[in-house]
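Omission of a single protein chain aside, the complex is shown with its protein chains in their original locations.
Chain IDs A, B and C follow the sequence of writing; residue 1 opens each chain.
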Amino acid sequence: MRELGIGLIGTGFMGRAHALAFRNVSAAFELPVNLRLAALADADPQRGAECARAWGFTTAHSDWQRLIDDPAVHLVAITTPNHLHFPMAMAALAAGKAVYCEKPLAVSLEQAEHMHRAAQAAGVVTRVGYNYQHNPIIERARQMIRGGELGQIISFDGEFCEDFMADPAAPWSWRCEPSHAGGALADLGSHLLAMARFLIGDVQAVCADSQTVHGQRPAAAGSSERKAIVIDDHTQALLRFANGARGTFSSSWLKHGYKNHLSFEISGTLGTLSFDQERLNELRLCRAGREGFERILAGPTLPGYAAFSPAPGHQLGYNELKTLEVHELLMAVAGQGQAGTDFAEALAVERLAAAIRVAAREERWVQVETVQAKGR
Amino acid sequence: MRELGIGLIGTGFMGRAHALAFRNVSAAFELPVNLRLAALADADPQRGAECARAWGFTTAHSDWQRLIDDPAVHLVAITTPNHLHFPMAMAALAAGKAVYCEKPLAVSLEQAEHMHRAAQAAGVVTRVGYNYQHNPIIERARQMIRGGELGQIISFDGEFCEDFMADPAAPWSWRCEPSHAGGALADLGSHLLAMARFLIGDVQAVCADSQTVHGQRPAAAGSSERKAIVIDDHTQALLRFANGARGTFSSSWLKHGYKNHLSFEISGTLGTLSFDQERLNELRLCRAGREGFERILAGPTLPGYAAFSPAPGHQLGYNELKTLEVHELLMAVAGQGQAGTDFAEALAVERLAAAIRVAAREERWVQVETVQAKGR
Amino acid sequence: MRELGIGLIGTGFMGRAHALAFRNVSAAFELPVNLRLAALADADPQRGAECARAWGFTTAHSDWQRLIDDPAVHLVAITTPNHLHFPMAMAALAAGKAVYCEKPLAVSLEQAEHMHRAAQAAGVVTRVGYNYQHNPIIERARQMIRGGELGQIISFDGEFCEDFMADPAAPWSWRCEPSHAGGALADLGSHLLAMARFLIGDVQAVCADSQTVHGQRPAAAGSSERKAIVIDDHTQALLRFANGARGTFSSSWLKHGYKNHLSFEISGTLGTLSFDQERLNELRLCRAGREGFERILAGPTLPGYAAFSPAPGHQLGYNELKTLEVHELLMAVAGQGQAGTDFAEALAVERLAAAIRVAAREERWVQVETVQAKGR
Partner (left out) sequence: MRELGIGLIGTGFMGRAHALAFRNVSAAFELPVNLRLAALADADPQRGAECARAWGFTTAHSDWQRLIDDPAVHLVAITTPNHLHFPMAMAALAAGKAVYCEKPLAVSLEQAEHMHRAAQAAGVVTRVGYNYQHNPIIERARQMIRGGELGQIISFDGEFCEDFMADPAAPWSWRCEPSHAGGALADLGSHLLAMARFLIGDVQAVCADSQTVHGQRPAAAGSSERKAIVIDDHTQALLRFANGARGTFSSSWLKHGYKNHLSFEISGTLGTLSFDQERLNELRLCRAGREGFERILAGPTLPGYAAFSPAPGHQLGYNELKTLEVHELLMAVAGQGQAGTDFAEALAVERLAAAIRVAAREERWVQVETVQAKGR
């Protein structure tokens, strides 16, 4: 069995989530590769060493290029801030290594297009961390939709809102910078756009509206210095899918009471289905002819769930979605995967987000395919 | 105390709802008028006579013009099919009588404009039956919004969907005819547009999309003859309110599982509030600083509720919303009311719906005020 | 058609609820009697006269015995405080008149037994106001149970809790007096016991526990004088039904957050069904073989609902349950009814409540049928 050395860049929230996932995946699944936690990179050598020990990585590098060059590393996982995705992924592709990059793919459509072309040229497996798609109950929803159980799809109404920026005293951060892919649309909305594509398919045209509600924020927590804010606090859009379905979209980080409300409702001629990431183990479904909505709890009839528990109602957590994402990635690397969320797909998500930006700025319907790199 | 004779036209669902409301209102409230159920009109003399007896009306007419001319009638309530609203209301206004007309005001923007001008000229009280506004818990929501409890309003996301046309075998009816104000937008959506205006205020601009999913339907139940359908099964829109708030709107009568899902969520800088007409005695509210959404049940601290029950959690029903609407009407007739949903306001709702139609047809943002009668 | 004159005693909350119901019933139903609102009694002549006028009663009496003796009165409706139910009902029965008495039937088991015997001797129709049973969706639940749709009934778990006495500063009232049928068990719990009997059938044996949490309360609102409280704030019980089903029961008026939470869940070999009076237009049902609970909204397929609305999801309110109760009463008076909640049934409810009191006091299982009048 092929040996696969993992090189992980970054030790923050997402770094640890990746580390947990790579550790768990071999206990949860029979793997098609011989997985090695080869190397970890963090600019701070001490932190790198500590995390490597705690998480079971063989080596720690303080220079990420050294990790990429490390011959024990066959797959590079990138969990650094958004603006570093581009140089790291390009270097890894240049080194002919598989790349697993956190979302968003890049901080501009131009970067994303470059990365996609480089990935095509390199011919390696790439994946981008749209982990919510790996929820087994989402996979079931997708199969229902693709298999016709909901009939012709009429509409997809989606919303992703949280409240972590609702307080006007919440300070400026890189999430407020366009150059770092900040804003509610990029930070939250892109997850929902990826989900819409995953479940329904291509979006052809969009019309949109954005607003910045809090035009300035403290430069830092508690600071009296104010920084001007130009990114969107709230964006909404109408969507036209290639298959004829229509959709509404909204994304906000100002909505009190929501913590992770990636939610949608899909209406088809044979049923209605809804989901809320805040209750990630549930679907709500009403089939034609039934009296009302039925609550469906995830259980071991879903393969991804069965990998973790033989009993329904026991519930998976966020980190297990990440483990399922890693499993899909490893299957792909072993040549046993299916089409996944690779750089091509992540570029399509970025292009859709860019089209929404253009539509909002120019106050008109925009054909998604016409949006090119300079669109941002 | 002034005597007020009620003349009711129509004995269908809405006719009976009006009759129940006029009967209940004097038991629930101290009225500023001496209410008389003077006359009922139905084209079928036998049905008219039976309903008049059962519902307590003094006289029955088979010709509605006779009811309008009846000197015992001071207020004309119109519950007939939509295309009859115009001639009946115009006749009542010409006779100088107050008019209480079911929604929609008319079947064209042109008619609605005429009716509004006639009402202004007549100088009488007019009301249109957007009864969902008369829910005491909606009144509370409005006071919260108007009083600043939610802070600056960021968004209004509303949906009105039902499933009564979801079955493609559901036959053609007048609701499928543009000439009778058919379609999901006019039939359902107008309630939601009226609610959006009631709670948030004027809408300045809209962008929209409509679709007809079932392009033909049986000419009658079980018939093999098919009629082509051109009205919308589903319409969605983006809204820009005059106060800067943004909104999404959707309306569908094809959505399995919903029976009366007029729902909305309002996001403000100080809180989030949501409502669903299928649970009309509840609000869901998260104030800034609270951990999550709180469920609020209607109770007797709300004046309209106290008129019916001294105990919270006992719940009002649809017919009591109608009774509250009638009470507001009677207060207005007695000169003790506030601004209500009169013909001017109903015209504004029609203009907004017309703007959505134009925006969908012409695939562009439309300024609502620019839409004139020929817009339809 | 027989003329039926109604005499209503009491003008409080329940008096008005009765008045509204008697007014509504003829608009909602074709009645088998010619209903007349003959007389109203209130000890305060002015209030009696005002209410009679507002509610449409022909006459007002300040002496309730005069109302009972009034030859225009054929049915006596009793809505006075609990301790007056006995003398009023006994007088009405002595006069050979039908009696519609609010719950509880009486303030002691001894009284209740006397009233039952007097009703049997008089041979008139009697009804007691357990109005929650007249909810159309409860009638559907009952038919499901009786028709075997849930299979063999395994358990009935019921709870009726509110929070109106949760504040220790809530003052003493007659509801705190055993001699007035006070306490959480009598005031709230008896509704739930009546519901358990209505849906499942006779209870054979009970075991129970009661507690008084707030042993004294202000003598009046804001008073510094304290009165000792001996009735139960909270009572819980185990139930054994004659058909083999088991049950848990609890009743509290100290439970923060609940306003009218008469709720139950019934488990059968073919399904689980649950209900909450705070959402009175809904059932939650999971049939064997289904994935999860389905929400069922009341609609016009339920006859009692159709009397008020032709559209599902529009919802009935509390007062309409009362109207349905009055309709059932009038059908019974006309000889067209079925077995209803008459004095015999209300006595059975009282006996069951008394058995729970004995079981709690004596800390043992009690056979319900062995509890006789001195049991309290």
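Here is the rule we go by: a contact is a pair of C-beta atoms (placed from the backbone, for glycine too) under 8 Å apart; a residue touches a chain by one contact, two chains touch by 3 or more.
Quick caveat: nothing in here was measured; it's all calculated off a predicted structure.
Shown as candidates are C:110, C:209 or C:369; the residue that touches the absent chain is C:209. Shown as candidates are A:42, A:102, A:162 or A:265; the residue that touches the absent chain is A:162. Contact with the chain not shown here comes from a single listed residue; of C:80, C:250 or C:341, that residue is C:250.
Subunit B residues in contact with the hidden partner, per the touch definition given at the top, are 290-297. Interface with the hidden chain, as seen from subunit C, comprises residues 152, 154-155, 157, 159, 161, 166-168, 207-209, 211, 213, 233-234, 236-238, 240, 244, 246-248, 250, 252, 254-258, 267, 269-272, 286-288, 290, 292-293, 363-365.
Against the chain not shown here, subunit A presents residues 13, 16-17, 19-20, 23-24, 26-28, 30, 54-56, 162, 164, 258-261, 277-280, 297, 299, 308-320.
The definition used in the following text is that only the chains that are shown with their structure count from here on.
Look at the CA centroids: the one farthest from the centroid of subunit A belongs to C.
Although subunit A and subunit C carry the same sequence, what matters here is overlap: shared residue numbers make up over half of all numbers found at their interface. With each centre defined as the average position of its C-alpha atoms, the distance from subunit B to subunit C rounds to 36 Å. Per-chain Cα centroids separate subunit A from subunit B by 42 Å. In subunit A, 290, 292-293 are the positions where the chain touches two or more neighbouring chains simultaneously.
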